[in-house]
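What you see is the complex with one protein chain gone and the rest in place.
Let's turn to chain A:
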Amino acid sequence: MIRATLVIALVLVGVFFLTVGTIGLLRLPNVYNRMHATSKPTTLGTAAIFLAAFVQFGPGGEGLTALVGAVFLFLTVPTGAHMIARAAERIGVPFLGSVTWPDASQLAREEEPRADAERGAERDAERQPGTGPGPDPAADED
């Protein structure tokens, strides 16, 4: 009885968070904003559904599988979002407005020093005719 109520509540919370994540994926304007919208609420929603499965199956073998799944999601989804964000920055998807990469020296350090100058130059050339609002972050990164 209590178990069924708890399962229903957790499933409703999970579906709510999954819906929020999908609305953000459809409505937000930029790759980085969409990633922000999908990674966190989707993780929370699926973890809530995993917890519902843990409540349903009890702390035996299968419930432990559910807990392992929730822990695995909390480990892997931020890692994947981080890698996609880094890949999007590398291939030159522009930031929105005055947004910059959090640590600009981090970007410069992990490139080879000779490729850095020409890469920054070509990124400037890409951004100048583009969306306009941010010539300043490109100048800051150099």
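Note that in this section a contact is a pair of C-beta atoms (placed from the backbone, for glycine too) under 8 Å apart; a residue touches a chain by one contact, two chains touch by 3 or more; residues count from 1.
Going forward, contacts and distances are computed from a predicted model.
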Fill in: Options "Ferrous iron transport protein B", "FeoA domain-containing protein", "Acetyl-CoA C-acetyltransferase/acetyl-CoA acyltransferase" or "Multicomponent Na+:H+ antiporter subunit F": UniProt name of the undisplayed chain
"Multicomponent Na+:H+ antiporter subunit F"
Worksheet entry | Chain not shown, touching residues in chain A | 1, 4-5, 7-8, 11-12, 14-15, 18-19, 21-22, 25-26, 31, 34-35, 38-39, 42-43, 45-46, 49-50, 52-53, 56-57, 61-63, 65-66, 68-69, 72-73, 76-77, 79-81, 83-88, 90-91, 93
